[in-house]
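Just one protein chain is left out here, and the rest sit where they should.
Per-chain numbering from 1; labels A and B assigned in written order.
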Amino acid sequence: MENLISIFVDSVFVGNILLAYFLGMCSFLAVSKNLQTSLGLGIAVVFVLTITTPVNWLIYRYLLAPGALAWAGLPDVDLSFLKLILFIAIIAGIVQMVEMVIDRYSQALYNALGVFLPLITVNCAVLGVSLFMVERSYTFAETVVYGVGSGIGWLLAIVSMATIKIKLRYADVPEGLQGFGINMITTGLMAMAFMLFSGITL
Amino acid sequence: MSDGVKTILFATGLCLVCSLLLTMAATGLKAFQRENALVDRQKNILQAVGAVESGRSYPADAIKALYQSSIQCISIDDEGQVLSAKAAPKKVLPLYLYRADGQVKAYIIPVDSRGLWGRIYGYLALDTDGSTITGFSVYQHSETPGLGGEIENQWFQRNFVGKQIIDAEGNFVSIKIAKGAVEDAVRQDLKPNYVDGISGATMTGKFLSQGLEDILQTYEPVSVHFRNQGMLKLPENALVCQPPS
Partner (left out) sequence: MSTALVKITRTETYRTVSDALWQNNPISKQVLGICSSLAVTVQMNTAIVMALALTAVVACSNLIISLMRKMIPRNIRIIVEVAVIATLVIIADEVLKAFMYNISKQLSVFVGLIITNCIVMGRAETFAMSNPPLKSFVDGMANGIGYGSILVGVSFFRELLGSGKILGFPVVPQALYDMGYMDMGLMLLAPGAFIVIGLFVWLEHAILNR
């Protein structure tokens, strides 16, 4: 339990997938102009990560890992080199399916999240989380917590960025630094603030 | 031919070509990759006892030959008994023995510890007196290069040499990583049990201290045996250890 809590805190703050590993920057910089949209995209990312990471774990554990095919009578097969291509296909497939399911059953949710779902397939944070969970050999429970935590961390980062940008409009930024430059530096300062959580012990 | 059929044919063809290429690359290069990983492990074990220097590159053959001639890997159970090949293995722990000039000089424990960003894997070598560390090495970690990543560097690993895992009364206290230099940060009587920390990597040090303590605790029966009775009794056909994957 303690372990799970510390993985959660770590993935939300210290090991924030965006601020510590630079993953998901494309959509982060493009979408954070507007608070409402960033909130929507953030929630969509949490949603997709919560589903895809455990699914990818199961796929890796029972199909790809060295010796994973023992249940099929093939204990010597090692398909782990296929994880990249399969993970990205699974992510694309699940995002598509989620989109269709939401469209069918909840129009309100579809209106809120629908436009963001296709964007998420190319969000490197989603693939990155799946790859990290293999790299760190998490158990199933740890993977679920890590997936949710990373999603929340990303949501937190993009929403904070959007609110900071609103304040930035009133700031007197040097000319050459306006736009992209100041965004990067702000992100850097945010990353620093998030690192302060590394002192937490559980 | 209709467009639909053409699309499906094209997709099938592409899948075939891609999978063929991938399988070829993966199987063709697997031998090299295994070899690399194996030599890397062996080099790290040798590095832990100081038989090779860290940071220098050695030809793979030299590493393998040196490993063959000086390292024996045996299996022990959790009470510190060496298992023979016939024994029904309960919980098996690997243990490496380092021989030089025909004598066992040190025993080596595999380290698997939590770090700040991921797991830290390495080896810790102890002298046959069962209390003095003769070396430490790391072969895999994901700490920040330049900060926590310094654990893979020679200056940090050298600090371990000659340190004690027991206090003056002979009780087990493990080895800890100080916050800052041992000289300033640690009480006089505890100095033999601490190594210099890395500035900017307090958390890595904390996790690694904990990991080392856990692993030393697990192997404490072996260390106690070395402390009180000297070398372990090896059965005729000692169970060869399973190298961790």
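Points worth noting:
Here is the rule we use: contacts are C-beta pairs under 8 Å (C-beta built on N, C-alpha and C of every residue); 3 or more make two chains touch, one makes a residue touch a chain.
For clarity, every value in this text was computed on a predicted model and none was experimentally measured.
Shown as candidates are A:Ile59, A:Leu127 or A:Leu155; the residue that touches the absent chain is A:Leu127. Mapped onto chain A, contacts with the missing chain fall at residues 19-26, 29, 81-82, 84-85, 88, 92, 122-124, 127-128, 131-132, 135, 174-177, 179-185, 187-189, 191-192, 195. Interface residues of chain B facing the missing partner chain: 3, 6-7, 10-11, 14-15, 18, 21-22, 25-26, 29, 32-33, 36-37, 40, 140, 142, 144-147, 199-200.
In this section, only the chains that are shown with their structure count from here on.
Averaged Cα coordinates give chain A a centre that lies 32 Å from the centre of chain B. Looking at the complex, you find that chain A touches chain B at residues 14-15, 66, 78, 81-82, 85, 135-137, 198-199, 201. Taken together, the chain B residues at the contact with chain A in this complex read 18, 22, 25-26, 30, 116-119, 142, 203, 206, 245.
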